[in-house]
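Missing here: one protein chain of the complex. Every other protein chain is in place.
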Amino acid sequence: MLDPVIDPDRIDHHNRPLESRLAAGVEHLAGELDVAGHTSADQVIDALTEFSVAAPSWAVGTGGTRFGRFPLGGEPRTTEEKVDDVAALHTLTGSNDSISLHVPWDDPPDPAALRRHAAERGIRFDAMNSNTFQDNPSTTDDGRLTYKFGSLANTDPAVRRVAVDHNKYVIDLGVALGSTALTVWLADGINHPGQADHRDQFERVADGLRQIHDHLPADWLMYTEHKPYEPAFYATVNQDWGSSLLLAQAAGEKASCLVDLGHHLPNANIEQIVSRLAMVDRLGGFHFNDSKYGDDDLTSGSIKPFQLFLIFGELIRAGDGRLPSLAYMIDQSHNIKDPLEDLIQSTDAICIAYAQALVVDRAALAAAQIDNDAAGAQQVLQNAFRTDVRPLVAEARRRVGAAIDPMGAYRAVGYRAAAIERRGSTTVATGL
Amino acid sequence: MLDPVIDPDRIDHHNRPLESRLAAGVEHLAGELDVAGHTSADQVIDALTEFSVAAPSWAVGTGGTRFGRFPLGGEPRTTEEKVDDVAALHTLTGSNDSISLHVPWDDPPDPAALRRHAAERGIRFDAMNSNTFQDNPSTTDDGRLTYKFGSLANTDPAVRRVAVDHNKYVIDLGVALGSTALTVWLADGINHPGQADHRDQFERVADGLRQIHDHLPADWLMYTEHKPYEPAFYATVNQDWGSSLLLAQAAGEKASCLVDLGHHLPNANIEQIVSRLAMVDRLGGFHFNDSKYGDDDLTSGSIKPFQLFLIFGELIRAGDGRLPSLAYMIDQSHNIKDPLEDLIQSTDAICIAYAQALVVDRAALAAAQIDNDAAGAQQVLQNAFRTDVRPLVAEARRRVGAAIDPMGAYRAVGYRAAAIERRGSTTVATGL
Amino acid sequence: MLDPVIDPDRIDHHNRPLESRLAAGVEHLAGELDVAGHTSADQVIDALTEFSVAAPSWAVGTGGTRFGRFPLGGEPRTTEEKVDDVAALHTLTGSNDSISLHVPWDDPPDPAALRRHAAERGIRFDAMNSNTFQDNPSTTDDGRLTYKFGSLANTDPAVRRVAVDHNKYVIDLGVALGSTALTVWLADGINHPGQADHRDQFERVADGLRQIHDHLPADWLMYTEHKPYEPAFYATVNQDWGSSLLLAQAAGEKASCLVDLGHHLPNANIEQIVSRLAMVDRLGGFHFNDSKYGDDDLTSGSIKPFQLFLIFGELIRAGDGRLPSLAYMIDQSHNIKDPLEDLIQSTDAICIAYAQALVVDRAALAAAQIDNDAAGAQQVLQNAFRTDVRPLVAEARRRVGAAIDPMGAYRAVGYRAAAIERRGSTTVATGL
Partner (left out) sequence: MLDPVIDPDRIDHHNRPLESRLAAGVEHLAGELDVAGHTSADQVIDALTEFSVAAPSWAVGTGGTRFGRFPLGGEPRTTEEKVDDVAALHTLTGSNDSISLHVPWDDPPDPAALRRHAAERGIRFDAMNSNTFQDNPSTTDDGRLTYKFGSLANTDPAVRRVAVDHNKYVIDLGVALGSTALTVWLADGINHPGQADHRDQFERVADGLRQIHDHLPADWLMYTEHKPYEPAFYATVNQDWGSSLLLAQAAGEKASCLVDLGHHLPNANIEQIVSRLAMVDRLGGFHFNDSKYGDDDLTSGSIKPFQLFLIFGELIRAGDGRLPSLAYMIDQSHNIKDPLEDLIQSTDAICIAYAQALVVDRAALAAAQIDNDAAGAQQVLQNAFRTDVRPLVAEARRRVGAAIDPMGAYRAVGYRAAAIERRGSTTVATGL
């Protein structure tokens, strides 16, 4: 195999004993769907084969918290090795054909070479991410400046300038890599009441985003990403979708809002926020993950799978039956699991939620809504959610040559052990 | 039919066209479970046929909020009619063979007659509930006293006395009805810092519960039920499981803690609380419902179905593979749905969660836990949760003569229209 | 006295023994402020004498929860008597010279007479409130329609029409009373995922608000009021400031957003929301209250006084040193306190927060912000908040002839006993 990427033959080998049971499962479910009559198994499978969710370069290494980090070994040492990990992931899932870089954690000396490296492995470059929440010589004027008190929101024009410049640099790098989008998540905010003026901060950020927006090539998009807290603990500048929308509007026409599922206050109705942003045509994309308390960055669908289903329901509603073409990315922190296993589980959960949303009887739902038949409408959604769509998701993988059971296959091929052998057991990938 | 209870023949009639598809579904799933090897379809079906969750007498009428109430008509006018509604429910679901009364909302002049009425319809009396959060001549010394400032926690010994007496009365009534348990949910608490002393309030409540406990017959149990807020908005006396445990311990050996799923602070890990109370042998039972924000009293399993599954997982863990014999009750407020439809959907969701928990590969889970294989353990739980167990739940219903599709059957038999005709369109059942 | 309004002589009588201590307190604080040099005591006192916060007609009666209501007696039986209670309140506080009506809870047969009644007592009519969350013959086409499934968001155009018509009626009534604003709080929302389409609901509400807006006289304003939940428990249409802003923009130029302090998700930074709405020129006003858990409607400033101070800080920032001319109203539910005592305490707390915000050293704050001196900025705010401004608030009252100690005076004059004697002990005012 293109070491350490996984050889397709091994996938085939792993799939073979699972095929007959899968076929029976697909057949049974196809029959059930035919009886229901509103969606066919093939429609779902076709949609799934076209779906891909980007993997983040920073999440193929072990994640951590402020309390510590427990690396598991074999972590990628370079952006090329991160691409290799994503390529391995894609070989298994068939649904992760792109990688999202984070600069300067990723700052390739030879972008063209990196692009070739990725292309050879079938991986594209998804949205670029600019990092202005950490000090780094390359982003803080050789260490003469600091983002300690914010980047675009900083009171110091020199800091704002380097932050804007860094974003422009990231766009230029993205152009070289074939990316077409920039995600701007800012840690800007304050820890203490009074520390900064809410409005002044907002206006400085809006001004910076406008400058960055004006640097975008014609075919590029830009995403503003809100978050209520962390690392700022009293207020952030882009604290919720309301502010994110105002910032996107201020930045320009190519700007829209990115929704990270962990970036909300307790009990927030995220699916409704998705609907609102789609309504005003400023829904840009997603950072998928799951959480119980805050920005926990847990495996997608592992805590609130029904919410994930409802979000996909809103997307399909917004796309009038089809998934809109947005930026779909995973953004997680794999603190105690093998990151690739967690990405496999996340991709699987995302595909399951998507498939469940596809088997909603939309006509019946609309009819129940018109009639104020709350019980009936609930039944329609629950019927879809309770459907065991795993055979369809697995079949979609099989059809594109990926693994019927990607987790089993990953373990069977011994990818992690090979990575440790090749990269060492003490490597630490850049990221959180 | 024993009007307005539903005639079993009509159930049969409704089931017939659904039977072959159900049989195919059961067969497919049974095959899948046989391959997995750890649980058989029949084990699950058998467990489900033995399971019953009590319906609350106060939830067969339309619920409301402080902002209003929109009755739908045909509501039961008497406790007998509430029993009739529960009997109809049980005919459809096969899983609701008991009713939980709330006194003095229910205060039958002839308990023996009521008991016969219920027995004729196959309904038992589950835990009794005492109401000391509203003033009522029969509970407040003919209106000379008030629970405005608390019942058992009140600074006035006369109020505490009538509150204790009312609980004793409810026990005596329950004895006459064949019930064997008392649930004590208290609204006692405060709205304003300083209004009462936290410790004094607690000690007065503990003292009252002890007196009530001492009145329990030998075979009775008693449940303390915690809730963080509403109707008290600064502090409640029994605010969480910690206080509930201390109160149960203070009350006596027959007392244990009842967990209402809506009575928790945001983000609380309820399944872990279930584990803790089971560990110290003070888990008494449940009030099932679901919620997004507070004590929303929504349809069980309609917002967080995965949480409901995890709770049943903890129960089966506590029972070492079997559901422990506890008090399982629904406690919801049906504000905009037909209450019986909501109870059907809730019972269905509860049975589904139970069945999902039964198909967990417990040996594989234990092995993954020992190995710290977090991804593997997650996979085991998700495999169970993602299984479409609806055929098993429907088959369990079919085997006991209930409806394969209880919602469809309920609508087909026209129960609500008959109830409106019989009881009128403007009746208002007692309750919230 | 103009029974049961309080005779100014009695206030004088009550003030006299408190005057010398007050004078000493004012003198001490004036000295302290002179040393600080950025604000004078007289500036604060002058600002306070000009400040008024409207009392809600629905809050002079006892409030309740869905669990019950414990009336205290002497509640106003008519809107005239509600005006009397507010007039009594204003006599004591000097800061409540207007009343906010809620229609049809208040639906005066002779508006001109009511206006005269109020004018004689020195009371104006603040923003009108339309009630489309409860069914009432006068608002639901003689009971042929229902708001059970929403008003402006309803799928039934007939319901939407009566809801719009009712709002127009409320505007017309307000014109007759001399009011110049309409507050639209809608309970519209859903309890169950799928029950309605988020976007369709929003667009129907926006359309309705536009129609209502077009009925506004030239000098009127209109407020949209957001709330995340209750009575809808899965989603509301106007769930947060983001939606409220979109709705106000959709309605028209006279529409802006009203912030109720209890209508936010846990941990929301309300003062920042105030800043955002002021920034985009759509901050309309406030419903003051306090809360620990949800929309608890507790006494203003009784749970989070520092938050109230920070909100006033944002207002003074938005007004560049002065309080902007917005709609300031109290919206509380007085469940266990005498409503008038609670309104006295709330008004006092609001005035205190305002005064604290006025003694902030704004120049020092701005300097600390420019320097990223977080500790220094905090110190500036805390210095203001920790200042005991009660002498200034009491002195402002004294200067306008109100009570130095309004709570003491209220109790001393025996207002409640007189009201019970006059109105009876079992009256129940309309409201929640």
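As written, the chains take the letters A, B and C, and residue 1 is the first residue of each chain.
FYI, contacts are C-beta pairs under 8 Å (C-beta built on N, C-alpha and C of every residue); 3 or more make two chains touch, one makes a residue touch a chain.
All figures in this text were calculated on a predicted structure; none of them were measured in a lab.
Of the options A:Asp12, A:Glu120, A:Asp135 or A:Asp214, the residue whose C-beta touches the omitted chain is A:Asp135. Which of B:Gly122, B:Gly143 or B:Pro193 touches the hidden chain is settled by the complete complex: it is B:Pro193. Across B:Trp105, B:Tyr169, B:Trp220 or B:Tyr234, the residue that sits in touch with the chain not pictured is B:Tyr234.
Interface note for the absent chain: among A:Thr91, A:Asn335 or A:Gln356, the touching residue is A:Asn335.
Where subunit B meets the missing chain, the touching residues are 148-149, 155, 190-200, 202-203, 228-229, 234-235, 239-243, 245-246, 265-269, 271-273, 275-276, 278-280, 306, 310, 314, 317-318, 365-366, 368-372, 374-375, 377-378, 380-381. Listed for subunit A, the residues touching the missing chain in the whole complex are 64-68, 70, 133-135, 146-149, 187, 191-193, 195, 228-231, 233-234, 266, 291-294, 296-299, 302-303, 333, 335-337, 432. Touching residues on subunit C toward the chain that is not drawn are 21, 24-25, 28, 31-32, 35, 266-267, 269, 292-293, 299, 302-306, 336-338, 341-342, 345, 349, 352, 372, 374-375, 378-379, 382, 385-388, 390, 407.
Here is the rule we go by: only the chains that are shown with their structure count from here on.
Ranked by the number of C-beta pairs in contact, the top chain pair here is A-C. The centroid of the Cα atoms in subunit A and the matching centroid in subunit B are 39 Å apart. Computed centre separation for the pair subunit A/subunit C is 43 angstrom, with centres defined by C-alpha atoms. Residue positions of subunit A with contacts to 2 or more other chains are 266-267, 269, 306, 372, 374-375, 378.
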